[in-house]
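Just below is one structure, and these are the notes that go with it.
Only one protein chain is missing from this complex, and each of the others stays in its spot.
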Amino acid sequence: MTFLDYLSQEWVELVILGRISFLIVLYAVLAATAVSVLVGIALYTNRFTPESWSRTARKGSQDTLLVASALALTVPSLALFGLLQKWVGLGATITIAALVIYGIYPILRNVVAGLNAVDPAVLEAAKGVGMGAVRRMIRVQLPLAWPVILSGLRVATLILIAIHVVGGAFGTPGYPDLLVDGLAGYGTPGGLYAVVSAVIGCVVIALVFELVFLLVKRLTTPRGIRV
Amino acid sequence: MSEAVDSVSVDEGRGGGPRTMISLQQVSKTYPKAEAPAVRELTMDVPEGDIVMLIGPSGCGKTTTLKMMNRLIEPTGGRIVLDGDDVTDVNADELRRRIGYVIQQVGLFPHLTIAANIAVVPKMLGWDRNRTAKRVDELLHLVGMEPGQYRDRYPRQLSGGQAQRVGVARGLAADPPLMLMDEPFGAIDPITRERLQDEFAGLQQQVRKTICFVTHDLTEAVKLGDKIAVFGPGGTLEQYDTPDEVLTRPANEFVAEFVGSGAAVRRLSLLELARLELDEVVISTGGAPAGNHPVVALDDAGRPERWLSVPGTDQPPPLVTVPLTGTVYDAVDVMLDAGVPLVAVVDGDGESRGALRWQTLIGDLRAKRRRP
Partner (left out) sequence: MTATTETAAPAAAPQRRAWWRGNLDLLVNPAVVVVGLGLVALYASTVDFDSVARRALNPAGLRRQTIEHLVLTGVSTLIVIVIAVPLGVALSRDAVGRSRGAVLAVGGFLQALPPLGVVVLIGFWLGFEPSSMILALVLASLLPVLTNTVVGLRQVDDAMIEAARGMGMTAWRTLLGVELPLAIPVMMAGIRVALVLNVGTATFGAFIGAGGLGVPLFSMLKLFRLDAVLVIASLVAALALLVDWFGAIVERLVAGRAS
């Protein structure tokens, strides 16, 4: 059996598995985005530290919190999954949970960077015309930071796609399961083909996400700041 | 604003005077950790309908003062009273919606169209769509931009000068009684700047706002200001008076030095002949004239032809003219060039409108009120 035979035989199955993988990554990205935007705004406006602290202390604590969220990236994926199973069990849940943990830093970093990059003159003007803090954030700062946040989302998505297959060892359906099955049956051609399909499948999912992002970018970037 | 008050009187005296729009009373600002205050016990009243230019060297507190008026910076002492209300008693955001604000960097929102930028404050104030749209078009017209052409553009498609026009329109959007402008034309090339200043002066004739305007450019201050507030180092108000007074009678050495040694000459180029009380000229009707006034003979077209007599001279000097649209500087230039002690000032048709004499120039030059 050649790889092409394998593909034509398993085609429907591969598409179904791909859809599962896509959804797992999508949910994780959405959750990580929600968390990152909220935490990012809090970090940016420095809500975590009392105002009486000195500027350097507040800036330092902001950096430290950002570094802390980067810690997740240093934990080897299999170990994180392994430790998580104690709390969230197996299946799709464990993968989504792990991916959220991995996804926060790349997105958070861009949320903070995007907000920091907003032109101070625009902020002063927004204050000067009498916009309150919440309105300023929603109407001015977030829309202007959005392209940067979106690029963080894209990077995070690619990383998460690459990592999500590790969930196969913990009963996560989709390409993770396919990959681990293939590894188990590695001696057989079917095993090899399964691994190759899972790997290529990840790139295909990345492609689909890329298209989604292209669409989202077109639809959500205000025309005035499109490059 | 009462028309009556404004149109009366050629003199400086203003009877009861107009209302005070914004009043600073002993206002101080000391930044945290700074030893000296940035603004020190400043007291200043800005009359309704006037442009007050805040000027001074860098770090003198002029921008701090401006920003305290809309509480972008909170004063650490004293009171600021806007139209009868203490500004610290009201919600800062609502206060700012009542005050127009224009800054040097313009700060247009890049993700909003020109129309949406101008409509920001009206929208926050809950104006309905129609009223807002009408106001936007009206303002675009006012600042000399064709609404149909610019309404739906984005800020990055504008030149610097156009962007600042929109900035001014945005500041005016909700028709605030008070405008604060922080070096609005500071970052614009000299030629465009001059045009914007002229347009702005014209605009002010129509809208008659009370304006506080920070600048570091003395020429701009003299050109646009009804009053000039000169700030000194350490955030003190050194002099607060009309441009003319500041130039001719600096209150102290600091102001004198700030205004510069060329102040007297600078002033000449700012004095438009049309705004001066010119020396009277008697037009010769053939008979022997008299008094203290120069007598001029006209040609067939009714234009001045030659001096018949000029007081203080035996032999009338040759006649030279300057247009009414010129400045005193032009007049002096002509006088020096021709070596004559006076020039005839003529209007667009070439008819005599008076004369400017050297003696008057160095003696008692009286400017009319700036606004016609």
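As written, the chain order gives the labels A and B, with residue 1 at the start of each chain.
Methods note: a contact is a pair of C-beta atoms (placed from the backbone, for glycine too) under 8 Å apart; a residue touches a chain by one contact, two chains touch by 3 or more.
Worth saying up front: this structure is predicted, and the values here are computed from it rather than measured.
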item	value
Visible contact partners (per top-of-document touch definition) of the missing chain	A
Selected residue (touches chain absent from view) among A:20, A:88, A:123 or A:192	A:192
Residue among A:113, A:212 or A:225 touching the omitted chain	A:113
Absent-chain contact - pick from A:78, A:133 or A:215	A:78
Of A:18, A:103, A:128 or A:152, the one touching the omitted chain in the full complex	A:152
In chain A, positions touching the absent partner	59-60, 63-64, 67-68, 70-71, 73-80, 82-83, 86, 106, 109-110, 113-114, 116-117, 148, 151-152, 154-155, 158-159, 161-166, 179, 183, 186, 192, 195-196, 198-199, 202-203, 205-207, 210
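One rule holds for everything that comes next: only the chains that are shown with their structure count from here on.
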item	value
Centre-of-Cα separation between chain B and chain A, whole angstrom	56
Residues of chain A that touch chain B when the two form their complex	119, 121-132, 135, 140, 143-144, 222-225
For the chain B and chain A complex, residues of the former touching the latter	70, 72, 92-98, 101, 103, 105-113, 120-121, 124, 154-156, 167, 170, 180
